[in-house]
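Every protein chain but one is kept in place in this view of the complex.
Our next item is chain A:
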């Protein structure tokens, strides 16, 4: 219990659906009615969506969100007002302070910073510049460029990627999940709010959820989800089923809600080898993930973050505490033993992936690069695609499938394909690249691993391929 309290205090703040504490005199800009009058005609769709929103009901108008200072990089004059097209998390944070502070530094807000230097190898080399704007950046976000003539560079805008670097320096895009201009709570609580990015080969969370018991129950009882409720505490305001929000962000029992979507995640699941992770919280409120196989940084340590800035460590949440937070959601519907055993099954799949495939494949690739048998340029050799798909697509699918209980994604769409890739593509390609060094660079890794010995037993006959084992003669 003590631990529970400490957890609540250290990695989260107040309870569900935080009320805006700002005095209403701070909104209701007098120019707002003129915006609405014209935009009802000029772009009736977005005007109507705003009319139907909680913002309109509370008297929050266009200018309250879009107003800008003349000195703002992206400020433009529009019908006599100084405005900005982009409403950044910082702008939303003028009223929604708690959500803004939680979101800044989250794995969502850092989604672009984390991969910015890696994007070109795939988006620019394998694809082309057009692909980055239309694809990568649409989920990860773009570094929005304001041109000297005040326009937003079309190579970087429109964009509502979750880790967008905004002209004001803030990261993220609230409209990524909260469709503008209605900002419906119910819509953001739906699993569909996450689908734009969490679907497809590398993180098929939509498909995984739908194929899981959670998704099945949700589909059957969607009308009992109380999605419009002001507060949405699992176990109290709804019990029919969980959605993505329930487990990753939502309030459950005494566990407060959070806009840091990665807070309750123990593992990195989209890396070549999964790591248990520390969540480092900095003095300035920013956060960073660090692998837990190295000692935790002490309070007061200075660390360089993904975007190059340096922060001072304020607190560190261990993987165990993050797991406890997630488990608090589970126990609103499941027994403690059930929850712990499920987590054990999930962890076992991640560890299996790591030790049997992820680590040896990584070691083999490292050997090939070290010997100069592969060029440093990514994706200019076939095996680099093979390796990429092994962990980024198939391996991630297997791990996500196990984390959210889709048997199909864990195995057929996941680990089965990892195995097929590893044995039937990766190893033969690695041996071919290694040439005369194949035994040293490839097979020695397998021998040391100890999970591939079945390959040395060619007489294990089975009917699985449709050939009955022959009777002993």
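In this text, contacts are C-beta pairs under 8 Å (C-beta built on N, C-alpha and C of every residue); 3 or more make two chains touch, one makes a residue touch a chain; residues count from 1.
Everything below uses one rule, namely that contacts and distances are computed from a predicted model.
Comparing "Probable glycine dehydrogenase (decarboxylating) subunit 2", "Trimethylamine-N-oxide reductase cytochrome c-type subunit TorC", "Tricarboxylic transport membrane protein" or "Sugar ABC transporter permease" against the UniProt entry of the hidden chain yields the protein name "Trimethylamine-N-oxide reductase cytochrome c-type subunit TorC".
Residue A:146 is the one among A:146, A:177, A:316 or A:363 that touches the chain missing from this view.
Across A:73, A:217, A:290 or A:352, the single residue that touches the chain missing here is A:73.
Interface residues of chain A facing the missing partner chain: 34, 37-38, 41-42, 44, 70, 73, 75-77, 79-80, 82, 146-151.
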